[in-house]
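The complex is shown incomplete by one protein chain, all other protein chains being positioned as in the whole.
And now, chain A:
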């Protein structure tokens, strides 16, 4: 965190003394809160003299609702599973690959993720990625004992938490029932198996978490001992010296997500300026900053080479290829199945 403050300070100082063009703030980004950190786009600030303007959403669904109701911005930051829906709702326009100076340096696997390119058009520039997996207290559960199926063990009644999000819950359940590979297109039978699994763990669920802080606190206090959560939670626990980690064994089940920037149709800022920001975000230096200070893996392969290797290993992304090859991907679920997941998940949560 100290690094973050220092960099922010350095950039503010540069900003005050610089003679760069004004108007950097004309560009608006619709984003998760926290991504306005100038360390993410240093070269943009150098060139345009100031940071873009940020407007925030709390979830991708909220962002979608706001955009379809007429909210306008230049760029937005959804995750890859939302892109198909956003294209269908006519919200975003394709990106020009030739103007993306860091495109060649991005992890080859990340470019293959569903939703980045649709019908030959590049829609999303991947920025960061991470895992959703089973985080457990290492002082309560041994490494060789832990598994997703353990969530259903009556010994853990009231000791687990899973996200209050249907897609994430069904990803977990698909992995648990051995159908991880078919997650986006589950057959009726597979869907039933996944739902049965979620029903079987429901009595153990202490709460369905909607903000990660709630989960982190419950893990820290020992209120819960296992949780299906993002790697951000694992980092928080590491930083707070809580004996906990994420089960990263691909055979036991782990999921991967990718988020990035899309060019909205409501954009009004000149294209060059937009590509300046997209290029700044994917610079190796930005990647190094986000890896070392935020603990999020970046899309640029070169960022990993220049970052502190011990940190990379401690945070568990020294082998990105393994995750991209072997884990469940949060790709867009087919819309009919998604609707089924949503309504069934509400039922399961209510004890039906």
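Note that a contact is a pair of C-beta atoms (placed from the backbone, for glycine too) under 8 Å apart; a residue touches a chain by one contact, two chains touch by 3 or more; residues count from 1.
Following the convention adopted for this analysis, contacts and distances are computed from a predicted model.
Q: Which choice in "Spermidine/putrescine transport system permease protein PotB", "Lipocalin-related protein and Bos/Can/Equ allergen", "NADH-quinone oxidoreductase subunit N" or "Acyl carrier protein" gives the name that UniProt lists for the one chain left out?
A: Matching the unshown chain against "Spermidine/putrescine transport system permease protein PotB", "Lipocalin-related protein and Bos/Can/Equ allergen", "NADH-quinone oxidoreductase subunit N" or "Acyl carrier protein" yields "Spermidine/putrescine transport system permease protein PotB".
Q: Which of A:59, A:192 or A:240 sits in contact with the chain that's absent?
A: Of these options, the touching residue for the absent chain is A:59.
Q: Return the single residue from A:223, A:249 or A:318 that touches the missing chain.
A: The single option touching the absent chain is A:223.
Q: May I ask which residue of A:48, A:137, A:206 or A:263 touches the chain that does not appear here?
A: Of the listed residues, the one touching the omitted chain is A:206.
Q: In the full complex, which bits of chain A touch the chain not displayed? Write them out.
A: 59, 61-62, 64-65, 68, 85, 88-89, 158, 165-166, 202, 205-208, 210, 218, 221-223, 335, 339, 342-343, 346-347, 349-352
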